[in-house]
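Can you keep this structure in mind? I'll have questions shortly.
Note that one protein chain is taken out, while the other chains of the complex remain in position.
Presenting chain A:
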């Protein structure tokens, strides 16, 4: 047999349409199949997402970078003892383990206006990369507005609703949870911010508000913190968070949380 001709994959004639969307359009084809280059690009994006799901909090680095706020920082854990349990048992990710509960109880810190909670969620990478800047900005703006802050909680294997377990012990007027969001193929380092007024065990997720996609290429930290401050001021004025707060929003950026598909 003679040498076979190498396949030239067929590009699509409508490649110009790629300007209008980030969707994977006009991929071209070999036969009816996706060309290798595109196949590997997809795999790479998925690899980034999987690595983010199984990433770990860089605790020492975070303790250092978060200390710019001069607030005390405490490292605590949920009852999900590893990632596979965390993924299959969201209920355990919503509860503090025993030693963490004791640790917070022994703080005896007086109730503050705002408690900041930072949790790995489904992407510790997001927290490692972006949390320090958001926290620093939030504390500065919050202090300018006259709010007091509780010690910062850094949570491993945490879900959004662990806010309520921590809130029940620290008794802040309001909690802000910064948590790694479920990675997509286009972003694996987004933080979600969930705001809960009067957090305590037994709350349901329609009592929270959420700002999503906080990262440099998404909603940049400076803008995110502006929105958070607007939300926090509104929550204190109305003495609530959740659906009712959403209804009063005119900016169109608020959403109530969708906990079961998210972190």
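Some observations on this one:
Here is the rule we use: a contact is a pair of C-beta atoms (placed from the backbone, for glycine too) under 8 Å apart; a residue touches a chain by one contact, two chains touch by 3 or more; residues count from 1.
Just so it is clear, contacts and distances are computed from a predicted model.
Candidate names were "Ethanolamine ammonia-lyase large subunit", "MaoC family dehydratase", "NADH-quinone oxidoreductase subunit H" or "Phenylacetate-CoA oxygenase subunit PaaA", and the UniProt protein name of the unshown chain is "Ethanolamine ammonia-lyase large subunit". From the set A:33, A:68 or A:217, the residue in touch with the chain omitted from the display is A:33, counting the whole complex. Seen across the whole complex, the unshown chain contacts chain A at 10, 12-14, 17-18, 20-27, 29, 31-34, 38, 42-43, 45-46, 49-50, 52-53, 87-91, 122, 182-186, 188, 260-261.
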